[in-house]
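Missing here is one protein chain; the remaining ones are kept as they sit in the complex.
So that you can tell them apart, the chains are marked A, B and C in the order they are listed, and the count of residues begins at 1 in each.
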Amino acid sequence: MTSKPAPRRGRKRLGSRRRQPAGSTSPKSEFLRRLYYELLRVRRIEEKLALLYQEQEMRTPAHFSIGQEAVAVGVCAALTAQDVIYSGHRCHAHYLAKGGNLGGLVAELYGRETGCARGRGGSVHLTDISVGMVASSAILAQTVPVAVGSALAFKMDASPRVAVTFFGDGAVDEGVFYESLNWAALKRLPVLFVCENNLYATHAPIWVRQPKGTEIYRRAQAFGVPAEKIDGNDVFAVYQSARRAVERCRSGQGPALVECLTYRWLEHVGPLDDTDRGYRSRRELDAWKRRDPVKVAARQLGALGVLTPPAIQEFEAQIAEEIAKAVAEGKQAPWPDPRDLLRHVY
Amino acid sequence: MTSKPAPRRGRKRLGSRRRQPAGSTSPKSEFLRRLYYELLRVRRIEEKLALLYQEQEMRTPAHFSIGQEAVAVGVCAALTAQDVIYSGHRCHAHYLAKGGNLGGLVAELYGRETGCARGRGGSVHLTDISVGMVASSAILAQTVPVAVGSALAFKMDASPRVAVTFFGDGAVDEGVFYESLNWAALKRLPVLFVCENNLYATHAPIWVRQPKGTEIYRRAQAFGVPAEKIDGNDVFAVYQSARRAVERCRSGQGPALVECLTYRWLEHVGPLDDTDRGYRSRRELDAWKRRDPVKVAARQLGALGVLTPPAIQEFEAQIAEEIAKAVAEGKQAPWPDPRDLLRHVY
Amino acid sequence: MRTLKYWQAIAEGLVQGMERDPDVFVMGIGVDDHKGVFGTTGEAFARFGPARVFDVPIAEQAMTGLAIGAAAMGKRPVVVHPRTDFLFLATDQMINLAAKWRYMYQGASEVPIVVRSIVGKGWGQGATHSQSLQSLFGHFPGLQVVMPALPRDAKGLMLAALQSRAPVVILEHRALYETEGPVPEAPEVTPIGTAAVLRPGRDVTVVAASAMVLEALAAARQLEPLGVDVEVVDVRSARPLDTETIVASVIRTGRLVVADTSWPTYGLAAEVAALAAERAMGALRAPVKRLGLADCPAPVSLPLERVFYPDSTTIAAECLATVGRAAAELSARPVEESSFRGPY
Partner (left out) sequence: MRTLKYWQAIAEGLVQGMERDPDVFVMGIGVDDHKGVFGTTGEAFARFGPARVFDVPIAEQAMTGLAIGAAAMGKRPVVVHPRTDFLFLATDQMINLAAKWRYMYQGASEVPIVVRSIVGKGWGQGATHSQSLQSLFGHFPGLQVVMPALPRDAKGLMLAALQSRAPVVILEHRALYETEGPVPEAPEVTPIGTAAVLRPGRDVTVVAASAMVLEALAAARQLEPLGVDVEVVDVRSARPLDTETIVASVIRTGRLVVADTSWPTYGLAAEVAALAAERAMGALRAPVKRLGLADCPAPVSLPLERVFYPDSTTIAAECLATVGRAAAELSARPVEESSFRGPY
């Protein structure tokens, strides 16, 4: 028997975990505030995890997304709970943005039985089938064709569901990415390729790995996959682009790719700053921090009159409370029983 | 100890195996006649091999190039003996056009110790290091990155040598092809990608495998590899395009790709016609036969006054004699000694 | 019982599996062409059409990933490779993802894909069209690996694979495709993980896999007149290996020859010999003997192919050796002229 993921229908919308503080109350502004809330939430969670990580109690190599959250949040806001997503090694934000259980993430990092993968997968193998976060994995580009396969299943079933794969500019070096583009375009599958181009893979800048003057999104176009490059630090731009792409998918017009330009703030793996290691500069990081997706969104919504400082404060409080609870629970959660070592092998 | 291929310098030029019959005698027309001679020679050899193949004495799956010879001949005419080539499963023409020893090919097909791979490799594993035919192999796209690696070695040594990889439209489905394009463009390597697009892979037409409206050469362009699509049945067009590309390579400007549109006359593997099997039509084959590269070249050279019917007859006689000798020798050649089964394993 | 050829049995198993479960679909190079993967997919294509049996781009790695992603959504993809050697291109998806999926995500979802591939042999298949990867795939927890030798198991294991919760690798053998045997018409499953004692014998156990099972049976017949009674065990599954049946047989006869379709070193022959060393040591009355490919890549030329592959005579000679008798007692089996015509 296969477990067919049956995403909870009618799960609460983004940010609706709590009643929202007042401000403009049109559905549109409500939605925009929710986007901001989600963005802030992912940021605060990752910040807290990065801090806790330094206690050396999370024994699992973790790749934080701080600085890149707008991609996850913007794309997932364009999806329904029935849509599915896949990710790679840098997957916390995708898991959270799709609605993945926070307690399950924290406990997974602590290696506990209550983790989303019960302590067997760790930071790079997150899953929450109930919300359509199917799988992340630690091998570069590995889940790219897998998302295409889920889209194939949707098309065979004439289902309106969409599959999304998140991957980095490094994954683009791998041949299977092109095999996947070819397949998706050939069969007109409802799959959205989201490239989170943060300009580096580990410590190698993109120009060490891809010829200057070439563009990732143009490679996709050469396979007949409509593609565009956007500001990945603007959550609203990401949302708009993703929404168009998802509509394309859902209406049977086939795949699309969105290349989101963004930047990683912390070291490749681990919780620290690494601008003293020589492969990138403090200056470069600072320039990108001035384009902090959370602040950019706050400014945009402030200008629209949609978001007020008290509202942000209330968001912060809600989020802090949610995190504190998850962390406390995670640290207290039971360890896996060594007698269950062989569970779930065939 | 590695055997560094040291191609025979000053080997005889194309078609110069015998004194050429008269006609226009400028160096240019001499060269054009040689191209034609080479084309005719590859055709007659393959025809003979396909005939002999039906005796069931060549126990090695063979993929004939009849109908596609202009690609091999045109490209190899643009190379020097120091340049190297790689090929795939359909490799007889490349081996021959690069100057590979005919006797070595025939004996290899008969599984003899005098074969170019001493009966260990068979039809799909041809090699003649002395003329720069390094290797062909039976796994799709496998030698594509290998050619790029040889080009890397040339660049490291600041050598003017060029590496060429011949592959089909089917190999283009494989991800490693794109990895190779990316690498070649990134490092500006002297490698020429030659795609022999015969519109089918096994029995699958290209539109079953690649999205309609996309072009192989455009994919290469998306990686920053200059590329063009040409008539692969026009040996002079192939030669011109290859010459430009090879010059680019040799002058340090990096790789290029030539997509040669052509057509396979015989079945995918084996010596027979297969237009009665349903996957392609007699009509289609006939249309392509009207663009027979050998006849096209003869017509072109005839119109230029460079090639006369008596000259062709003399070519035919020379070639027939060469083939008869190689076949007679191949059939008589000694078998490998079973006691040598383990030779050349480490 | 009516008889079928091996390829017909595969074809029938596939069709019955597809009838039983509408989520099964088949993809691979040429599954829908006139050859239909040596006859095995043609009927499925005729019956279920291009929606469930379709050709693909030649991209083994992505194809496997696609199968996994479809399986995660509840499908049961069957991926077909005309040669097992092409699977190297899919090992990351198969071993680093499919095999580990259920464990890494602890049962949150499962990816029951079926990967069919055909092992080539002879007629100059050569080094990269003749490999059999049971020990490679068998090494990794999370996969099941089956190797049918008889037509009835070609069908039964296909049906079992289509019902397994695990990703299953089916290694079919091209040299068996035209062999015939009784095959039940009903969709009877051969349980994965069960070996079969095809011929009971007192003196020596030959544990064999795939095409070597037929050689082992022939060896047993060769040895009958010499008074050596051979027990032939067909492993059928390389993972999980039916260690009980194997060990019990070795303990009964006290002698073991293992005959595999791949190299002995780090091969299935090693695993079976190791089992004997661990669990039947006290019963062994002669050194264990491993038989497999000669220790080189597959050559092309006929006289080399003949010595590269062990056959029934090689097996019989080793069986004689285990009972302290000389191979000279064996009359050479005539080389069988096959009716096979190239190019394969």
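Here is the rule we use: a contact is a pair of C-beta atoms (placed from the backbone, for glycine too) under 8 Å apart; a residue touches a chain by one contact, two chains touch by 3 or more.
Computed from a prediction, not measured in an experiment: that's the story for all the values here.
J.: Based on the whole assembly, the unshown chain contacts which displayed chains?
T.: A, B, C
J.: Among the options C:E12, C:D85, C:E110 or C:E172, which residue touches the chain absent from this view?
T.: Only one listed residue reaches the unshown chain, and that is C:D85.
J.: Given that one chain is not shown, which residue among B:A107, B:V176 or B:C195 touches it?
T.: Checking the options B:A107, B:V176 or B:C195, the one contacting the hidden chain is B:V176.
J.: Which one, C:M104, C:A196 or C:L330, makes contact with the chain that was left out?
T.: C:M104
J.: May I ask which residue of C:E244, C:E278 or C:E329 touches the chain that does not appear here?
T.: With C:E244, C:E278 or C:E329 as choices, the missing chain is touched by C:E278.
J.: Against the chain that's been left off, what residues of subunit B make contact? List them.
T.: Spelled out for subunit B, the touching residues are 1-5, 84, 86, 116-118, 120-121, 125, 127-129, 134-135, 137, 139, 142-154, 156, 163, 175-176, 179-180, 182-183, 186, 343-346.
J.: Need a quick check: the contact residues on subunit A for the chain that isn't drawn.
T.: 53, 56, 58-62, 111-112, 115, 117, 119-125, 137-140, 170-171, 173-175, 201-204, 208-210, 269-270, 277-279, 335-338, 340-342, 344-345
J.: Which positions on subunit C touch the chain that was left off?
T.: That gives, for subunit C, the contact residues 61, 85, 88-89, 91-92, 95-96, 99-100, 103-104, 126-128, 135-136, 138-142, 239, 241, 256, 262-271, 273-274, 276-279, 281-282, 284, 286-290, 295-297, 299.
Here is the rule we go by: only the chains that are shown with their structure count from here on.
J.: I'd like the Å distance between the centres of subunit B and subunit C, where a centre is the mean of that chain's Cα atoms.
T.: Distance between chain centres, rounded to whole Å: 37 Å.
J.: I'd like to verify one number: the distance from the centre of subunit A to the centre of subunit B, where each centre is the average of its C-alpha atoms, in whole angstrom.
T.: Distance between chain centres: 48 Å.
J.: Between subunit A and subunit C, what is the separation of their C-alpha centroids in Å?
T.: Between these chains, centre-to-centre, one finds 42 Å.
J.: Out of subunit A, which residues touch more than one other chain, so two or more?
T.: Within subunit A, residues 175-176, 179, 182, 186 contact more than one other chain.
J.: Could you list which residues of subunit C touch at least two other chains?
T.: Those would be 56-57, 59, 61-62.
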